[in-house]
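Removed from the display is one protein chain of the complex; every other protein chain stays in position.
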Amino acid sequence: MTDVEEKTEILMDHYRSPHNYGKMESPTAELLEYNPVCGDAVQMFVKLKGNMVEDVKFIGRGCSISQGSASMVTDMARGKSVEEIMGITPQHLLNLIGLPLGPSREKCALLPLNTLQKCLARLGRENVKI
Amino acid sequence: MTDVEEKTEILMDHYRSPHNYGKMESPTAELLEYNPVCGDAVQMFVKLKGNMVEDVKFIGRGCSISQGSASMVTDMARGKSVEEIMGITPQHLLNLIGLPLGPSREKCALLPLNTLQKCLARLGRENVKI
Amino acid sequence: MPSWERIKEDFPIFRNLGSGYVYLDSAATSQKPMSVIKAISDFYLYNNSNVHRGIYRLSEEATEMYGRSRENVSNFIGSHDPGQIVFVRNATEALNLLSYTLGWELVSGDEILITIMEHHSNIVPWQFLQDKGIKLVYADIRPDGTLDMDDLQSKVSPRTKILSVTHVSNVLGTVNPVREIGKIAHDNGSTFIVDGAQSVPHMPVNVETIDCDFMAFSGHKMLGPTGIGVLYGKRELLEKMHPFMGGGEMISEVYRDHSTWADVPEKFEAGTPDIAGAIGLSAAVDYLRSIGMDNVMKHGRDLMKLTFEMEAEENIPGLLSYGPRNTDIRGPVYSFSIGEIPPFGVNQALVDDGIGVGTAIHPHDVASSLDASGIAVRSGHHCAMPLTHRLNTVATTRASYYVYNTEEDVRRLFRSLKRAAEVYSK
Partner (left out) sequence: MPSWERIKEDFPIFRNLGSGYVYLDSAATSQKPMSVIKAISDFYLYNNSNVHRGIYRLSEEATEMYGRSRENVSNFIGSHDPGQIVFVRNATEALNLLSYTLGWELVSGDEILITIMEHHSNIVPWQFLQDKGIKLVYADIRPDGTLDMDDLQSKVSPRTKILSVTHVSNVLGTVNPVREIGKIAHDNGSTFIVDGAQSVPHMPVNVETIDCDFMAFSGHKMLGPTGIGVLYGKRELLEKMHPFMGGGEMISEVYRDHSTWADVPEKFEAGTPDIAGAIGLSAAVDYLRSIGMDNVMKHGRDLMKLTFEMEAEENIPGLLSYGPRNTDIRGPVYSFSIGEIPPFGVNQALVDDGIGVGTAIHPHDVASSLDASGIAVRSGHHCAMPLTHRLNTVATTRASYYVYNTEEDVRRLFRSLKRAAEVYSK
C-alpha cells in the first residue's frame, strides 16, 4: 500500500465511521458553517473546562474530505487548550490528512478547522468566561 | 524596370507635376472632400456641357497616392459622360494605378474618384439641368 | 462518417497525457487540434504585427489575416456579412457588451426574460440592471428538463424588452427551440439574444435561419484558443448601438471634447484585439468544417445514446441523471447525481442522522475518484446555480463529450463510476 493509499484509507475510515459525531447537550459554544457552493456543512460543539477542551463533537454533511477532516479535527482538539487549537495551522491539518488535495478540495478539508477556530474566537470576543 | 517600378514612376510623375491642377472659374459643380485622419484633401471642379464633362480640375493636398490619383482621375474624366464617370468602379482606378496598395492606402487612392462621383451625384440630386 | 479514433490523433495533448486519458470536460473548455496550435505559433513566427492603419507589408498581412478570420467565422454561423462579427474575449464578454449597450436604452419597469437554465454569464449581467429598476424574469423548465414553453409564453409581456436564452444548456444538455422562441420575441417586439456557447461548437448553427438579433459564443469551447469569443449582431442593430469600450481602433476621430466612431464591427473592438486568438479560432472553424458539423452533432448524439444504454446497463444505485432523454434535442452533456444532495441554506439546521445525505456520494468525491482513474469530469454548480437549485441539489457531476471522445471513453466512465459508488457507499 502506498502512502497515499494508506492516507486515503484513514480518511475514508473517518468518513464512513466518524469519531465524535452527534449533537452535544448544553455546549460551551457551538457554530455552524457551510459552503453554499458545494453544500458542505459542519456544526461544531465544544465543552470547555477552564481553558481546556473537555469535549468536542460535530454533525455535518458533505464530501468525504470535509466530513473525514471534521472527524480528524475533533480527535485532535480534545484535551487541547483554546490557545493550542487557535494555533493549529491549515498546513498542519493538510499534512495530517496527507493527501495531495488540489486548491478546490483544500477548502473542503479546512472547513472543519475554520469552523472550530471561529467558534472559539467568538467565545473570546463575546467575553464568555473561559 | 519592373512593372511596379514603372507604375510607381507614372504615379510619382502625376504627383510631382499634376495634370489639371488649379481652381476653375464658375464650374458647373465643385466639391471638397477630405479625410480628417490623414489630412488628405481633394477639391474637384467640373464643367459640363449637356451630359459631357467638358473640363475638370482639382486642387488638393496630401500624400502621393491621393494627389497622383486625383491627377489621373481628372485625365480619365475629361470628355466622358456623367453616366460613364458614375460607372467607374474603384477596382478600375486601382488597376489603372497598378500598384499593390494595402487597405489603408486604397482609401487615399479612392478619395479623388469618390469626390468626383459624389460631386456629380449631388448635381443630379439638386436637379441642376445637366 | 469520419474515423473518430483518427480524429483523436489530431489532438496532441492525448499523446502527451497518455492514450488512456479520458477528457470529459469539453463543456468547460475543449482540447485543441495541432492545426490550431500551429496557426497561433505561425502567426507569431511569420506575421506578427498590429492590425489597422499600419502601412507596411507585415501589418497589412496581419490585418488581412484578421479580416479573413472574421469572414470565416461569419460564414461558419451563416451570417452573410462579416461586419456582424465582433471579436470579444468570450461569450461572457459578448453578453456583458449587450447588457451595457442595450441596457442604456432600458428604463425602470422594463423586463428581461431569461430561463432558469441559463449559465451565470446570461444571468449576472442582466442582474446588474436591476439597480435601474429593470426586472429579471425566469421561464421555468418541465420535469423532463426541457424549457416550459407555456411558462415562457405567459411571461412575455409588453414590458419584455429583451428575451435572452441559451441555445443548449450546459447542465441539462437541452437544445432549446430557438427559432420558435425568436418568433415569440419578435412578435412581441423584444430583442432576441441567443447564448450559443454550447451550440456553435456542437451542431450546425445558422444565425439567419434562427433569426436571432444577437448570438454569443466562445472560441475555447470549439477547439479554438482561450481569449477569443464572438458577438454576432444584426448590422442595423450594431450600428444603432452606443459603443461598449472606448479607445484605439474603435474611433474614427477623437477631439478633446468628443469622438466619432469607426464603422461596425470595429466600433466594438477597442484597443489591440487578440489577433492571434482570432486567427486560431479561424483555424478551429476550418478544422470543424473539415469534419462537418452534421457529423460532429451525430457523434455527440451517438455518445449520448451509448451513455443512456450504459446507464441502464450498469444500474448504479442512487444514480439520477438530468435532462431530456431524446437525443434529437440533446447536446453531448451528461449531468448526474448519486443520491440526493439538496442545497443547504442559511436558515437550515443540520440533523445528526449520520454523515452525508442518505447514501448520497458528493459530486466532489465522484470527480476525485474518477480523476484517480484518469477520467476528467467536472463537479459543482457548473456556473448555473439557479438551475442547480431548481433541480433541488447543490451540485452535480458532469461528463461532456466532443469530437475526440470515443465509445470506449463512455464505457470507461461507467465502469469507473460503478467502482466509485462501491468505494464511497457506506
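Note that the chains take the letters A, B and C in the order they are written out, and that residue 1 is the start of every chain.
To be clear about the criterion, a residue touches a chain if its C-beta (ideal position, glycine included) is under 8 Å from a C-beta of that chain, and two chains touch if they have at least 3 such contacts.
Fair warning: this is a prediction, and the values are worked out from it, not measured in the lab.
Student: Kindly name the visible chains that come into contact with the excluded chain.
Tutor: Counting the whole assembly, the omitted chain is in touch with A, B, C.
Student: Looking at C:P2, C:G20, C:G109 or C:G271, which makes contact with the chain not pictured?
Tutor: C:G271
Student: Among the options C:G247, C:G292 or C:P317, which residue touches the chain absent from this view?
Tutor: Of the candidates C:G247, C:G292 or C:P317, C:G247 is in touch with the missing chain.
Student: Which parts of subunit B face the unshown chain closely enough to count as touching?
Tutor: 12, 15-16, 18, 21-23, 32, 34, 36-41, 43, 59-65, 67, 104-105, 108
Student: For subunit A, which positions touch the chain that isn't shown here?
Tutor: Interface residues of subunit A facing the absent chain: 36-37, 102-105.
Student: What residue numbers in subunit C mark contact with the hidden partner chain?
Tutor: Residues of subunit C in touch with the missing chain: 12-13, 16-17, 23, 25, 28-29, 31-32, 36-37, 40-41, 44-46, 48-50, 53-59, 89-93, 95-96, 99-100, 119-121, 123-125, 127-128, 130, 136, 138, 218, 220, 225-229, 244-251, 253-259, 270-277, 364, 367-368, 370-371, 375-380, 383, 385-386, 389.
To be clear about the criterion, only the chains that are shown with their structure count from here on.
Student: Indicate the whole-number Å distance between the mean C-alpha point of subunit A and the mean C-alpha point of subunit C.
Tutor: 38
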